[in-house]
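As you look at this complex, bear in mind that one protein chain is not there, while each of the others sits in place.
The block that comes next holds chain A.
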């Protein structure tokens, strides 16, 4: 129903602190754009600027092709789901959902039918007379969603809406949000610090760090081809292993105190990245070895259930390796781990992908 375009948006606070340093994003119609990054990276500020709750220091934000810089939150035709839900505590669920419609002068019968229809979709129809304090966390979350949906706005904004829920509920709500957003086809901006949420929800993933965009792309593209060591370390759990890489005089590249990399290594490469799941522990008698082979000492084993993480060390570098199922490996064991050339990521000394 609407596109959202950010053009070189900046936010400078009164004290001179620059929270958002020139961000440009073009969010297509009906897309779910996830802004992800560590706390303090400016993602929430950016969302609040789209909502109109923060002023824009420079640059423009347009919704549906119209610049909204000087339009207040009341007139932007957006709906926002807050982290703490921000339900009106003195109003019933029904009134919470009807409030926005009443303020816009929607006729009473229409309000009623829309609230009831939305409540039904969100399975809130039994709770319409309750006050927010009589609801569980998950139910409050649904009411907050309902309040946004019922208005049928141009854009949905989500500010870490799941962070107050327990892990199980979070997984459930994540799927629900995704389905709802897809069914309603409303352009959405979703802020989170949880990379798992970001990966599973996003049509368009925006990784932010210290007020700038590190990478924009489809979630799997970002995962497969992280644009920087920051993205590599932020997306994926456990994060990508990063090791210093040195080029020898004879043109060979080595890591971790002497392990050679067989194959072409870009000249500018200074850092080697390897995802835990891309490191394999080959059978002892295997003749086919990867481009990289590292003899490591196992320091700790973390069995998660369906997989185990081996925390290994080699020449001062630490490497996490994922192995499927239960592992027979014990701390103190010595292992040989290997990886194919196509699984290796190279970054230059500034952390940019090469």
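Here, a residue touches a chain if its C-beta (ideal position, glycine included) is under 8 Å from a C-beta of that chain, and two chains touch if they have at least 3 such contacts; residues count from 1.
Note that in this section contacts and distances are computed from a predicted model.
*Asks:* Mind telling me which option in "Short-subunit dehydrogenase", "Transketolase", "Neutral metalloproteinase" or "sn-glycerol-3-phosphate transport system permease protein UgpA" is what UniProt lists for the chain we can't see?
*Replies:* Missing chain, per its UniProt entry: "sn-glycerol-3-phosphate transport system permease protein UgpA".
*Asks:* Would you mind spotting which of A:103, A:172 or A:252 touches the chain that isn't drawn?
*Replies:* In the complete complex, the chain left out is touched by residue A:103.
*Asks:* With the missing chain put back, one of A:39, A:74 or A:330 would touch it. Which one?
*Replies:* Going through A:39, A:74 or A:330 one by one, A:74 is the residue touching the chain not shown.
*Asks:* Under the stated touch rule, tell me which residues of chain A contact the chain that is not displayed.
*Replies:* Per the touch rule, chain A residues meeting the hidden chain are 51-53, 72-74, 76, 78-80, 82-84, 86, 88-90, 99-100, 103-104, 132-133, 147, 151.
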